[in-house]
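Omission of a single protein chain aside, the complex is shown with its protein chains in their original locations.
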Amino acid sequence: MLGLTKRDTALFAIVVAMVVFAPFILNPFPAASPMAQFNAGYPDLMQRFLIFGIFAIGFNILFGLTGYLSFGHAAFLGTGSYAGVWMFKLLSMNVLPAIVIAVVVAGLFSVLIGYISLRRSGIYFSILTLAFAQMSYALAYSVLTPITNGETGLQLSLNDPRILDGAAAADGSLPVPNFFGIEMRSSTELYFGGWEFTLNAGYYLCAVFMIAAFYVSIRIFRSPFGMMLRAVKSNQQRMNYTGLNSRPYTLAAFVISGMFAGLAGGLLVAMDPLAGAERMQWTRSGEVVLMTILGGMGTLIGPVLGAGLIKYLENILSKINDSILHQWFSLFPDGLSDFLVFIVHPFIGKGWNLTLGLVFMLVVIFLPGGLVQGGQKIAALFRRRKPDQPVSVKHPAE
Amino acid sequence: MESFILQILNGLDKGAAYALIALGLTLIFGTLGVVNFAHGALFMLGAFCAVTLNRLLQVSHVVLDETKTDFLGNPRKIEVPYIQDWLGETMGAAIIDWSVPLSIIVTIPVMILIGVIMERGLIKHFYKRPHADQILVTFGLAIVLQEIIKAFFGANPIPTAAPQMFAGSFDFGVLLGFDPFTVFYPYWRLIYFMFSMIVIGAVFAFLQFTTFGMVVRAGMADRETVGLLGINIDRKFTIMFGIAAAVAGLAGVMYTPIVSPNYHMGMDFLVLSFVVVVVGGMGSLPGAVLAGFLLGILQSFASMSVVIEAIPGINQVIIYLVAMVILLVRPRGLMGRKGVMED
Partner (left out) sequence: MGILEVNNVSKRFGGLKALDNVNLNVMENTVHAIIGPNGAGKSTLLNCLIGKLMPDTGSVMFDGQSVLGRKPHEINQMGISRVFQTPEIFGDLTVFENVMIPIFAKRDGAFALHAFSRVLNDADIVMRTEAMLEDVDMQDKRHANAASLSRGDKRRLEMAMCLSQQPKLLLLDEPTAGMARADTNNTIDLLKEIKASRDITMCIIEHDMHVVFSLAERITVLAQGTPLVEDTPENIKGHPKVREAYLGEAQV
């Protein structure tokens, strides 16, 4: 179906189902129960799952297939965001032109950066992309203030031209992003007994793009192009002596992943029309690397899982505070419960990055194939035989 | 002319910090072949050694001063550091005042220990893994280290002063025959520069004149052969990692009066230090030092108002631009050996 093999069709169908029913699946606890804080089924978070999923899927096409480790992909996310907001300011609050222009601008920017950076490989490539991203970040903060609005960040204002639909909404306030009239923030609430589900227009717009991105990614993985990218990672020498020029292949992968990042940036501003330079900082590039590694680089589903897990942990862990901890440990005697709170405290709330760093290190050390490899290992334990077609987990090219 | 000299001077202290960090990075890369993204964190840890010592020295108890009263007529409470009780008031105060230079004594063993633990506990297992894995795991470690510091010391920068004695500035201009107050340079920055020269000199002398250093240099040139000679190169490299960590730590300790330490200062310096290493030539120690100072000075020139007016934003991007040009035109860097990591 859809030009996919049976296996891939099944995987694709599962992902589609998960995405479509996420508002239900991610809200397993009744709204009134104390466990409701673990629910993830609210629009803001679910949108981020999908948007960063797209970002990571794109990054994985470059890093997972070719092994080129870019530390500058946040630059494309940022450029996409700025381009999107400018579309809102100049043209219309319809999200479609904003998203399209975000992808195009990020794509062009990645052609430029990729063309230069890909002249080197290995750590030099990593450092070049890092340097480019930091440069973009520094420029966005300083000289490019007329375009980026510096530290404040680029936002909508009532003085914007907005040629197609006018500066202000009917009631004089700032207009909101919409898709041919459907406002991104509009939601339908459903109640079943104690459960409460929110179906959000913005979420489903992201869902459409994410499903499309995932489909494209499957097609690329299974295409001759994807095979060539894996060949680049495996043995560039042989590739060259086989009559193939590896540079256009890597550049194409770089630009595709840059466009995915631009799409993610465009969707971010479509959900919340605000773009800031901090979106381009290299630690943000590091985040997408973490997502891809955590989920499983070079696998189809890995980046999506990684993005989801990191965004979920970020959200949940940073919400937990000491009083919640005390509540949990109230079963234990006082001294012990205080001690437990003391132990757990650095890993939650503002310290969630510590947890992230530790988890990431553990994954790189013990599970280089990420969650997907972990899942396969567990599955193999149960089946007592190796999966017939192991998802290849390879080390990146030098 | 005055402003020219001033810019060179201004570039020196930052350049010195770049040079010290890049020196450690190069030592680690040259000997162990590991790209250490956690090296900036070591610089930051050094700075926080100074902060910690400063705080420890100031641990105080409250005494009531009967001679003075506050506005309610109660005796005024005065915090007296224990150290002043033990060593007398003047001596105690002097030690607190000199806490930053004194930290050096503490920092060296602490940082060597941290370095050795890092190498034995983590890095060792990554020698045979690809560079990308090394980058990733040390990047994770850097996050962990900086978050630990953030958990203990908070997110705000912590001002840590240099000894009173060095608070002022030195009028270089007078020395060179210019008008007074034209070429002005804070004493501490001068100290930092000289300190860094001493550390750099010590590292080079150590590598040049000791048997240990000879083995390490041989190992940098050809690891396998040295291993075949029956020398336990791994043990030596572990110690080398410790030394590199100590160098980064020292750079951090002495930098605290210049920039108040915060938990992310390591990351800030790391990216630039990598650029320095690349410009100097991966694996070349003199290259790292030279490039560190050059880029520091270059950055300082790019920050001149005349230059910024001509090319806006140049101060922000000059280092990256230089690095890109170098990487593309002369990938082995200023002083890198031909054929080494030119890929």
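Each chain carries a letter (A and B) given by its place in the written order, and its residues are counted from 1.
Assume contacts are C-beta pairs under 8 Å (C-beta built on N, C-alpha and C of every residue); 3 or more make two chains touch, one makes a residue touch a chain.
Not measured: the values here are computed from a predicted model.
In terms of the touch definition stated at the top, the absent chain reaches A within the entire complex. Within the full complex, the residue among A:F24, A:F225, A:Y312 or A:W328 touching the omitted chain is A:F225.
When you scan A:T188, A:N235 or A:N321 for touch with the missing chain, the hit is A:N235. Take chain A: the residues that touch the chain left off the picture are 3, 5, 219-220, 222-228, 230-231, 233-235, 237-245, 248-249, 252, 256, 392, 394.
Here is the rule we go by: only the chains that are shown with their structure count from here on.
Of all residues in chain B, only 35, 122, 125, 129-133, 135-137, 139-144, 147-148, 150-151, 155, 267, 271, 274-275, 278, 312-313, 316-317, 320-321, 323-324, 327-328, 331, 341, 343 touch chain A in the complex they form. Across the complex, chain B is touched by residues 67, 69, 116, 119-124, 126-128, 130-132, 134-135, 138-139, 141-144, 282-283, 286, 289-290, 293, 346, 350-351, 353-354, 356-358, 360-361, 364-365, 368, 395-398 of chain A.
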